[in-house]
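The structure is given below, and queries will be raised subsequently.
Each chain you see keeps its place in the complex, though not every chain is here.
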Amino acid sequence: MSKLTIGCFSSLVGSMTLDFAVKLAEAARKKGHDVDMWLSGNGTMLAKKGQRSFKDYSSLEKTMTDLVAGGMTVVACEACAEARGYHKEDFIDSFGRKSMDWYLASCFGADRVLHIGGE
Amino acid sequence: MKLGVFVSEYGTTNDTLERLKADFLGIVLVQNGVYNAVVSENGQTSPVLGKGTKVYALSEDLLVRGFDPSKVDKRVTVVDYGGVVDLIFNNFEKLIWL
Amino acid sequence: MAIKKIAFVVDKLPYKGESSRLALTHCIASQTVEIHLEEDENVEPVLAFVGNGVLNCLRNQNAEAYGVSTMESHIKNALLTDIKVLICEEDVKRLGIAEENLIMDAEDFGADMTSQIVPFSEIMAEIESSVHLMYF
């Protein structure tokens, strides 16, 4: 069993990049790997509680909370979230809020890092 | 160094791919990157395929765009999300997302 | 009676972002714009796919893995609501797309309207004769 750290940066609700990250995490968990996910920049949008489901958007909250319940760790950048107006009470309960050094520490302990940047 | 490069765009001019040196270089086409596996422009297949490197394409991202995963360019290996996980752990050491 | 034509031009690829999806939903919203306007006023949309944007018009899109609606269903909905749908001929040829692989009708949705593959000059003429232009 190995550990994968996925960094999700300028990805967005309404962008399939977030879907990619979530599906990859799911597939890695199924194969028994540890997964850490770091949400930064606009990626923090994934942490917002109460996203309503519409046919034009994939609904990721359930998948994510199930993955966290199953042992995956999801942490969003606190400052990036605050800058967007996502306070503690706006967060999906099981998601963490940390500063950027957490991501580097997660990478320190990871066998593989997939840093998904882009605009 | 075994390097995996995720190409998520189609038709952008990024010379990064040209410059990367690695003992083993693999390209994983995801998102709009999968057009490189199936679309020819003016009869020319994508330059991404002509580098002599191993190229993979994500089946889910072919399907959503209306392409049959069994009909990609013959130089491309189709993988699903589980296959991408295996590539990450077994075939690559470091990863780049373009 | 004031009818104003608005041209919706899509040159972005589908799915990675939501640009082309928003083009379709805003275009189709012309169906209900009257509620905000005076009597006899209306908006007439025309929808054109150019550049790599023509790849939005491929048939057999299957979004099951992602659980979202396809661009195919949106384009068929546009045809169902009698919106003029134009696909740039030069780009279809450049990308080597066979007409049989394009969404040319929405018969399965019960639509009478069909898409038209036209030269870029014809799309340019639609832009010219429109009052406003939204370039997605």
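In this document, chain identifiers A, B and C correspond to the written order of the chains, with residue numbering beginning at 1 in each.
Basically, a residue touches a chain if its C-beta (ideal position, glycine included) is under 8 Å from a C-beta of that chain, and two chains touch if they have at least 3 such contacts.
Bear in mind the structure is a predicted one, so any value in this text is a computation, not a measurement.
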Whole assembly, copy number of each distinct chain: A x2, B x2, C x2
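Operating definition for what follows: only the chains that are shown with their structure count from here on.
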Overall pattern in which the protein chains touch one another (line/ring/star/complete/other): complete
Centre-to-centre distance between subunit C and subunit A (centres being mean Cα positions), rounded to whole Å: 34
Chain centre separation (subunit B, subunit C; CA means) in Å: 29
Distance between chain centroids, defined by C-alpha means - subunit A, subunit B (Å): 24
Junction residues of subunit C, two or more chains touched: 15-16, 65-66
Multi-partner residues of subunit A (each touching 2 or more other chains): 16-17, 23
Residue numbers on subunit C that touch subunit A, as the complex places them: 15-18, 21, 25, 65-69
Subunit C-facing residues of subunit B, complex: 8-11, 31-32, 35, 39-43, 60-61, 63-68
Contact footprint of subunit B on subunit A as seen in their complex: 2, 4, 16-17, 20, 23-24, 26-28, 30-31, 33, 111-118
